[in-house]
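As you look at this complex, bear in mind that one protein chain is not there, while each of the others sits in place.
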Amino acid sequence: MQQLVQGIHRFQREQFSHDKKLFETLVEGQHPLALFITCSDSRIDPSRLTQTKPGELFIQRTAGNIVPPYGSILGGEAATIEYAVTALKVRDIVICGHSHCGAMAGLLSPEAVSNMPAVRAYLQHAEATRRIVEENYSHLLSDPAKRLTLTVEENVLVQLESLRTHPSVAAAIGRGDLKLHGWVYKFETGDVFAFDPDQSQFLPLQDVASPVSEQQRILPPI
Amino acid sequence: MQQLVQGIHRFQREQFSHDKKLFETLVEGQHPLALFITCSDSRIDPSRLTQTKPGELFIQRTAGNIVPPYGSILGGEAATIEYAVTALKVRDIVICGHSHCGAMAGLLSPEAVSNMPAVRAYLQHAEATRRIVEENYSHLLSDPAKRLTLTVEENVLVQLESLRTHPSVAAAIGRGDLKLHGWVYKFETGDVFAFDPDQSQFLPLQDVASPVSEQQRILPPI
Amino acid sequence: MQQLVQGIHRFQREQFSHDKKLFETLVEGQHPLALFITCSDSRIDPSRLTQTKPGELFIQRTAGNIVPPYGSILGGEAATIEYAVTALKVRDIVICGHSHCGAMAGLLSPEAVSNMPAVRAYLQHAEATRRIVEENYSHLLSDPAKRLTLTVEENVLVQLESLRTHPSVAAAIGRGDLKLHGWVYKFETGDVFAFDPDQSQFLPLQDVASPVSEQQRILPPI
Amino acid sequence: MQQLVQGIHRFQREQFSHDKKLFETLVEGQHPLALFITCSDSRIDPSRLTQTKPGELFIQRTAGNIVPPYGSILGGEAATIEYAVTALKVRDIVICGHSHCGAMAGLLSPEAVSNMPAVRAYLQHAEATRRIVEENYSHLLSDPAKRLTLTVEENVLVQLESLRTHPSVAAAIGRGDLKLHGWVYKFETGDVFAFDPDQSQFLPLQDVASPVSEQQRILPPI
Amino acid sequence: MQQLVQGIHRFQREQFSHDKKLFETLVEGQHPLALFITCSDSRIDPSRLTQTKPGELFIQRTAGNIVPPYGSILGGEAATIEYAVTALKVRDIVICGHSHCGAMAGLLSPEAVSNMPAVRAYLQHAEATRRIVEENYSHLLSDPAKRLTLTVEENVLVQLESLRTHPSVAAAIGRGDLKLHGWVYKFETGDVFAFDPDQSQFLPLQDVASPVSEQQRILPPI
Partner (left out) sequence: MQQLVQGIHRFQREQFSHDKKLFETLVEGQHPLALFITCSDSRIDPSRLTQTKPGELFIQRTAGNIVPPYGSILGGEAATIEYAVTALKVRDIVICGHSHCGAMAGLLSPEAVSNMPAVRAYLQHAEATRRIVEENYSHLLSDPAKRLTLTVEENVLVQLESLRTHPSVAAAIGRGDLKLHGWVYKFETGDVFAFDPDQSQFLPLQDVASPVSEQQRILPPI
């Protein structure tokens, strides 16, 4: 804790004066660019990765960047998402998985989390991920590293489906006010991969992000 | 989104090479100093505030830095806490509230979140906070700013109580392996206040943090 | 009841002998063509509509043809879907809404179901439908009939999203073994409309049904 | 799917004109004779079995004709039952089990549904059935066919008890407005057996159905 | 508290020596005569009422002597009942309501418990009671005292139905090992009324209690 406390004092002495003006403006309220959903993993720093300043990213972090479907438990994830879309009117949501994710490793090796009942319970919201990997990628059993990477990717897509069941999200997508993005961050190389729905693959992030959900329903002419 | 993507590319070009070595080490695993639980609010950046580097802070963020008691829903909060304590063996957990918190404002003004049913549901885990403020601080009704500040403070204490119901936390406290800390971050001044159990007050963070829970049960001599 | 009992006796006297052979074969087990999810409404008869014989349609019926997302309650819908996909290996699932649906009318007029708490609770799984209609189709308020029709249509799409969160469904779609179909049955004209994902509209059912979900993820070459 | 679509077109061409008048009347609303609760099994067709026309049977179908007790999950079953009794004022509810039921077979052989967690979870609402069979009929272990038949029968009685916990049902029975019936349909012979409360046995369905619940409380004279 | 502590010291000084032998025998284990379920109300003392000694009554007490149906929440009531029937093999269960019950008064006057959300939530397990009284006894609105008495009586019957959904109870009744009893205790007169299933009324408790559930299913001869 000593280090944290000293870090805060350093922040107060050396950095705060730089940001003072910005922070004073932010007293009026926040208008973040996006909701960024990622893992609690200490190796991931969304603000540093995206080079954003305070006020720019609304951030949700739980183990495994999991998004339980709406109605399932009405826990912190549902509230945070609803607040971001309804109150803050964010126009983009990114779900960002990452390499070497311990939660996804636990999904593949239940015995590794056998003494963690709350983790096991939460991973049931990634049961679709587990089943996809088990049933459709059995040939990867011999390559654990590739299997974990694929699990991280599939889990981003599964959680995006789950995100669509949230009423605020469904309604905002329906009128073209919200776009969803599925990313994987490989922290050891600094690479970010984005799911490209046209190619149905994760590809290196381009200058122009192509979101996962573009399709809007054509309203019947009335 | 354009800004986020460009930020990432800037990170990759300008910053990653600095951290490359660190990130490569982190492939082996994470050993964070602490679990830091705070709000999703875009104005809060725990890593910047504590001047920590990747790998140092395991971070949980949902609206209002709420910690549902164990067993209540077994959602992301329970899993993240259990993973931090059991798998990563963190020795400190900080719950950090913040000034101008929209979730706490919603707790005091339910009509402000009337069209956000998931937010309303989640705020039930801060019902003790709401009731403490309503029943014990009715004289603050005429001073909304002070009332919100007090609500943020009381909520940190309420969530700390809730945190103690998590089995991994209770067991680690019991053997002296874990300490809990209740903080409030006033982002517009850069100040951080810590709850001091001896004085039963929030005081400016000292160089030596005094945790909320020090008491350990004396084992009966056997 | 008298009528039901007499109907059964008529069935036994007049019809059973026709089907006897079929029923005897079915003792060995069922191999239905599809899982058909529709409303409990007495005006809908899926077998009659599709002219199918015993053994051909696995049928799930609750008020409003609602499919709670996976993990939400693990009730009858989740079990029935999982059994159809995993045990019976159906290759198609149809969600079929219908005209003049009382459940959807209740969704639009909560006061109509104010003395039915279980109905109200269940309709929370159609909250996305309600919110889409309220937020995106406010111009329909003056045309209740069209508004109800649209609600029925949107609800079929919402429940399809929900259906995708079921692990057995997600995995089977992922490997191309399952297709989803969204239909609306207008019983007073006998018309059936199917959602066409290319045109993003409900269109009269064609001879060749075009399912909603065709997209399969391209597996990375390994 | 081809077959379903062609069946619908055949229905539209050949049968709809017969029923056109009936369907047009039904636009005004439904007044079903009864709520019929049965299994999703494709071999069961309640309308065919009872020789009823559209508008006559309100039908609930999930795997195993299970009725979770009220309050347990407030899922589709509770809503459908409440709607039938409160909104449609049906005067009879039939729970109809059937021979060779896969859900009941799964109840007796949990290993058969070990890869179907949602089925396993739902079968907990038939835990009383399982326990009755295990504890009270151990002598049937050597006769699996008879044991399955008995399980189907006991399950109908267990689900009837569960049905009585639904407030709308309890209140309607209390004033003599609703009767409950427990049936088992042996599809391979066309036989239907009804539980006779006086004889405490399932007996071939008589011309006059004797319902399970006749007892009404005698109101104290006031 | 002073009074409680002094009472304990008086018990230790004056009474314990009398019971010492009994208590020492009870170290070996308990073999209670019955499970007695009653309200937490301070005016009710089941041991005094029944003149039983330590070891004779297994007692469950929550507000309103409510028994949530099985599966509904798996809380303390389900566990206590299951333990009594399965581990202790009690042969009788009494649900005993009482006059002037505050929980039942709250059921009739929701505004009286409007600031008690947990009480309101728990009373949903007496929703059938509320609905029976509201729908079937509207003529009692002008006589609040009689209406409360009737509510207490009906609630005992409703909770008995709920009790039957517990698997251990259903199985033990099925084999004749367990009997259920519905009682109402009027503490101001000392009277106890028992529900008589034959007469469908509450009658003064007779020397020979006639239980509510006697019916056992006749096993088919095999």
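Order of writing sets the chain letters: A, B, C, D and E. Residues in each chain are counted from 1.
Convention: a residue touches a chain if its C-beta (ideal position, glycine included) is under 8 Å from a C-beta of that chain, and two chains touch if they have at least 3 such contacts.
A quick note: this is a predicted structure, and the numbers were derived from the prediction, not measured.
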**Study point:** Neighbouring shown chains of the undisplayed chain, as defined at the top
**Key:** B, E
Check your understanding: In the complete complex, which positions of chain B touch the hidden chain?
Key -> 68-73, 124-125, 127-128, 130-132, 134-137, 139-140, 143, 146, 150, 154, 157-158, 161-162, 164-168, 170-171, 174-175, 197, 199-201, 215-220, 222
Exercise for review: Tell me where the left-out chain touches chain E, residue by residue.
Suggested key: 1-12, 15-16, 20, 23-24, 26-27, 30, 32-34, 40-45, 47-52, 54-64, 66, 68, 70, 73-84, 86-87, 92, 94, 100, 102-103, 113, 115-119, 121-123, 166, 168, 179, 181, 187-188, 190-192, 205-209, 211
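Note that only the chains that are shown with their structure count from here on.
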**Study point:** Topological distance between chain B and chain D, in contact steps
**Key:** 3
Revision key, fill the gap. Averaging C-alpha coordinates per chain, one finds the centres of chain A and chain D separated by a number of Å equal to 44
Point to revise | Between chain C and chain A, distance of the C-alpha-averaged centres to the nearest whole Å | key: 32
Review point. Which residues belonging to chain E are in contact with no fewer than two other chains?
Key: 127
Exercise for review: Please categorise the chain-chain contact pattern as a line, ring, star, complete graph or other.
Suggested key: line
Review point. For this entry, which pairs of chains touch?
Key: A-B, A-C, C-D, D-E
